[in-house]
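Of the protein chains in this complex, one is absent; all others appear in place.
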Amino acid sequence: MSDRRDDFLVLENVKTHFDLGRDFLTRRSKGVVKAVDGISLTIKEGETLGLVGESGCGKSTLSRTIMQLIRPTSGKIWLEGKELSAISDRDIRDVRKNFQMIFQDPYASLNPRMTVLDTLSEAIRTRHPDSKGDDLLQRVSELLRTVGLNPAQMKRYPHEFSGGQRQRVAIARALAPEPKLIIADEPVSALDVSIQSQILNLLKRLKSEMGLTMIFVSHDLSVVRYISDRIAVMYLGRITELGNAETIVDDPLHIYTKALTSAIPVPDPRAEHSRKRVILQGDQPSPIDPPSGCNFWPRSPVEHDAQMKETVPEFVEVATGHWVSNCRFCVEPTAATSG
Amino acid sequence: MALLEVEDLATHFHTREGTVRAVDGVSFSIDKGETLGIVGESGSGKSVTCYSLMRLIPEPPGRIERGVARFDGQDLLQMSKSDLRHVRGDRISMIFQDPMTSLNPYLRISTQLIEAQQTHRDIDNKAALFKAIEGLEEVGIPDAANRVKSYPHEFSGGMRQRVMIAMALINEPDLLIADEPTTALDVTVQAQILDIIKQRQERLGTAVILVTHDLGVVAGNCDKVNVMYAGQIVESGSAEQVFYEAKHAYTRSLQKTIPSLQEKGQELYTIPGLPPDLTKPINGCAFHPRCPFPKTGAAETGRPTLKDVGDGHCFADCGYCDSSGSIEDVLAKGDTDDIQLPGEGVKA
Partner (left out) sequence: MSNISQTATLQGKPQPDPAGPAVAAMLEELEEGSSLWKDAWARLRKNKLALTSLFLFILIVLFCVVGPFLSPYDSQAQDLFVGAEGPSAAHWFGTDTLGRDLLVRVMEGGRISLLVGLVATTVSLMIGVIFGAVAGYMGGRVDAAMMRFVDLLYALPFTIFVILLMVAFGRSLWLMFVAIGCVEWLTMARIVRSGVIGLKKQEFVEAAVSLGYSHTRIILRHLIPNVLGPVIVISTLTVPAVMLLEAFLSFLGLGVQPPFASWGVLINEGQQNMEIFPWLLIFPAFFFALTLFCLNFLGDGLRDALDPKSAKD
């Protein structure tokens, strides 16, 4: 595996668990939330990886773990050959500018007491500590132009902008320290559809113009398909399927991915009425004491036996670049060959 | 005769910043067993329309200014509070967006389901409980007989929304209003919930008003569709008419902004600008400033009304929009992600 460390971003068996502590009286453990439970991934420079899954699957925890906002419980993370997971809490501050995050809620992600100018100048100074005066102003106005805002509005406060414009400011702030990696955590799900497309277009343009590497986290597979090169599907803290965006959406192997793709409502009445859905059982189980074996068994719509609960499926490469959690109940062997 | 006929409904909110014309002259009708979708973005007035029908608008600041909503011959908007109570929860019921807050956390599910029946029916506890269990089974809650005694927090989000549906349908209403019933849920659960609503509707012959911002949900579940923008319906018709023969520039623009319909490499169409400020009077078509195919001409006084263009397909034709234009041409013309003009930000 050591050669993989030369890649841009490498995750090796990353686990992020949260201990809920012990009951005050009985001293019994309240359990451990296995939010991220053994994830290995490699991301190439300039690539956009889409990370999809339902709420509670651990995708937000995984992005915050890569961001080192939460330190992993075990496993290793390398960015450009540097092991982030080994850097001390004190020193991590100095490398943070290399990876930035765009958050979901543009109403909560900007400090309401600071003008756009203040917010951006502060972020620019993490890369250029000596920038001030005209130089700083020019950098700020350039950033604003880059994200499609009018620099004349830089002295305004966040509440004076609409949701879409705020998200642009948040994107500008993430770009300010000139990062190499951007993690976008549900950047459009709080926005109206007509605004969504503006932000998606913008992210796509920035990515191609600046050669950014991006991890795009979303629950919406159609959005992810549009923007990503590869897609990783997460379920209960693990990756169930990973591959090219088109492959994952059009020819998925794992039954969960199939359920996910078939559940996306398509704005086309005839197609909607004629399509077949894979309907799952119930909801996603709690990540506290998750199901054993292939963790998908409680929701599986296909017939299975006790073996599914016992054997943890291997994560195997079934075709070039197409990886799947190879549970023999979830992945039909016929589909594997015909897909 | 239609089950519900709404005519010229207007609901305004009188706030310190001015009068917000959230709903401003909305007319539609729905027949028995039919599903009507109301789509629009936030602030378009789709939810306020439904809350007005149920008379759940907080007053003040809200006020139903005018309009008629004939439900089975009675006007919901003029009805006395006590008559209204007989209609609400019995003949018309509602499902809300957030399943986490729409059940009372301090009462058992059984208590809430029994109460819902006994408010409107003369039914003893035992029979009501039996019906409650039956209702829960029908919405796909496993082991309903045991779980009926649970409290809401013991259920997951999707399960809670099922309980909400069971509760809304327990009195077999004629009309179900579902306000974004699946927005807070995951897609796989959304598919289950929509499926259940559809099944129950087929069995009971309930009419459903489905409010959503998701064109995909509308396409798969609705017979008729109303597209709302800035407090008015700009286009209405059958799902096929609205999706395949959209006439209004807003409907057409909206369809082009959705990533799932577009080729991957293609740039998404973006609607420039922002929705209008509803505290200011709107002259002419509310969408005109953002229209991709504007024709020059003077704005009308007052907003364009819905005109039938055949087979019940209506749209608000302002006459200042070149309806033969195509979005592809606009997209081809170039950068739609332009720098926004000064003063466009929402001024506090």
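In order of appearance the chains are A and B, and numbering begins at 1 in each one.
Going forward, a residue touches a chain if its C-beta (ideal position, glycine included) is under 8 Å from a C-beta of that chain, and two chains touch if they have at least 3 such contacts.
None of these values were measured; they are calculated from a predicted model.
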Which listed residue (A:Q100, A:S222 or A:T240) would be found touching the missing chain in the intact complex?
-> A:Q100
Tell me which residue among A:E178, A:D229, A:D251 or A:E332 touches the hidden chain in the full complex.
-> A:E178
Of A:Q138, A:S208 or A:S292, the one touching the omitted chain in the full complex | A:Q138
Identify the residue among A:L110, A:L280 or A:C294 that touches the chain left out of the display.
-> A:L110
Touching residues on subunit A - with respect to the absent chain | 64, 67, 69, 92-97, 99-101, 103-105, 107-116, 122-123, 126, 128, 134-135, 137-139, 141-143, 145-146, 151-157, 159-160, 170, 173-175, 177-178, 210
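Rule of thumb we're sticking to: only the chains that are shown with their structure count from here on.
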Approximate Å spacing (C-alpha centroids) for the pair subunit A, subunit B = 31
Any idea which subunit B residues touch subunit A in the complex?
-> 41-42, 142, 156-159, 186-192, 195, 213-221, 239-240, 243-244, 253-255, 257-262, 264, 267-271, 274, 336-342, 344-348
The residues of subunit A that touch subunit B in their complex are 54-55, 145, 148-150, 152-153, 156, 159-162, 164-165, 192-194, 196-198, 200-202, 204-205, 219-223, 225-227, 245-246, 259-260, 262-273, 277, 279-280, 282-284
